[in-house]
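One protein chain is absent from this view; the other protein chains keep their places.
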Amino acid sequence: MSQPTNQQRRAFLAEVTGVAAATVVAPGVLLQSVANAAPRDTAVTDDVRYGMLIDTTKCADGCSDCVSACDKENGLDLMEKPEGASDELWEMQRPRWIRQVKLRNNLTGRVTSLPMMCQHCEKPPCVDVCPTGASFRRADGIVMVDRHTCIGCRYCMMACPYNARSFIHENVQLKTTATPRGKGCVESCNLCVQRRDNGGTTTACQDACKHGAIVFGDLKDPNSAVSQAMAKYPTVQIRADLQLNTGVRYTDV
Amino acid sequence: MKRKSGFSLLLVLCLGLLGGLGTAQAGEGVEGTARADKLDACVAPTATMRRSHFELIKHQRDVTVHLGIRKTDNSLAGCVDCHVRKDAQGKQVPVNAPGEFCAGCHEYAGASLDCFTCHATKPTGN
Partner (left out) sequence: MNKIHYREWGIESPRYWGLLAVLAAIVGVGGFATLYMEHEGHWVTGMTNQIVWGTPHVFAIFLIVAASGALNVASIGSVFGQKMYKPLARLSGLMAITLLVGGLIVLVLDLGQPSRLIVAMTTYNFKSIFAWNIYLYVGFMAIVAVYLFTMMERKANRFSHGVGVFAFVWRLALTTGTGSIFGFLVARQGYDAAIMAPMFIIMSFAYGLALYLLVLMFTFDSDERPLGDAVLRRLKNLLGVFVAAVFYFTVVYHLTNLYGTENHAFEAFILRDGGVYTWTFWIGWVLLGMLAPMGILFHPALGMQRGSIAIAALLVVLGGLSAIYVIVIGGQAFPLNMFPGHTIIESGYFDGVNGVARHYSPSLPEFLLGIGGFALALLVTFIGVRLLQFLPTSLADDVADTQQAK
């Protein structure tokens, strides 16, 4: 049996990733500057920390574009209600990575709209409680679930202060290549990790927000849009009392 | 454990069937329509692939999920992309449909095929 030629191998790779063979650039540079770049070939490091700023003054009441974009990006819209399931129960059982929430200040009556999702804590309770280590935090700050070792105990869902996680309650027929999904595992927003690893600079929700309420980027890079915006506006963490140092911050809550 | 894996295999096969019926209505894959059919060998010699493809994939899966490394020739997405065949109408047939690349061999060997309870069985583009 002959070894595959280099050319064959390159062709295979190129087809897998859908890009022409690109010159290798240092990953950090790649991530910051090139939109449709090559997939990562080195491990993620903690030189970057991904995060978001949600400007609630821009988030429009009644708009759910970020939710639909997330559903599409991560194959959540491919989920089908199991035959015989009640609509009401299914709404509570289907996975959701991002959702719209509207709040009223009890004292002032001021109303705020904002999207809620995994807050990508620096010290995530879901990671602390996971018995197998399937719930983990990547070096670049993304909190996610390794479905290969998730046993479906749902302890992380008990521990999450943000109701950010979903359990897959049914057999899944359709899934995208980038977001595998199957019955009996827990999942949540992973800041579009497939985009992170393939050189993308945005998240689906950010792209979809026509009001510019979502700014995504590297919190450790002082020149990134998200760092600049955070330096400019007063921001808060949701449940700051828990001192989780969330990667997702909000203005005007 | 044994009964369990048999059960999951059954489930996987059923799923494959359902997936095949429900989504593409694809027929049987036609020999020679997968890109792999036209290559001499996979990312390693055939004998190695037959014996230890799962080790390559398993190693890759940990590296990808935890370290974010995607640029490699050992990804499951790569397997599916290259080995998926088309039916007479030119529709892609799920690799875990009976007799297709993955399922054909796993059925023959009586080995469970758990990948596709979660992973896409044909390329989806993203």
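To keep things simple, chains are lettered A and B as they appear, and every chain counts its residues starting from 1.
Throughout what follows, a contact is a pair of C-beta atoms (placed from the backbone, for glycine too) under 8 Å apart; a residue touches a chain by one contact, two chains touch by 3 or more.
Only a predicted model underlies this, so the values are computations on that prediction, with no experimental measurement involved.
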Exercise. Thinking of the whole complex, not just what is shown, which of A:43, A:139, A:153 or A:229 touches the missing chain?
Worked result: A:153
For this session: Touching the absent chain in the whole complex: find that residue among A:38, A:78 or A:116.
Result: A:116
Problem set entry | Candidate in contact with the missing chain, chosen from A:65, A:170 or A:221 | A:170
Problem set entry | Residues of subunit A (touch criterion as defined above) contacting the omitted chain | 64, 67, 82, 85, 89-90, 92-96, 99-107, 111-112, 116, 125, 127-134, 149-155, 157-163, 165-171, 183-186, 238-239, 241-242, 253
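The rule is short, and it goes like this: only the chains that are shown with their structure count from here on.
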For this session: Spell out the part of subunit A that touches subunit B in their complex, as residue ranges.
Result: 1-4, 8-9, 12-13, 15-17, 38-44, 73, 75, 136, 138-140, 144, 146-148, 171-178, 180-183, 185, 193-194, 196-198
Problem set entry | Parts of subunit B lying in touch with subunit A, wherever the complex brings them together | 11, 15, 18-19, 22-23, 35, 39-43, 45-47, 61-73, 75, 77-78, 80-82, 117-120, 123-126
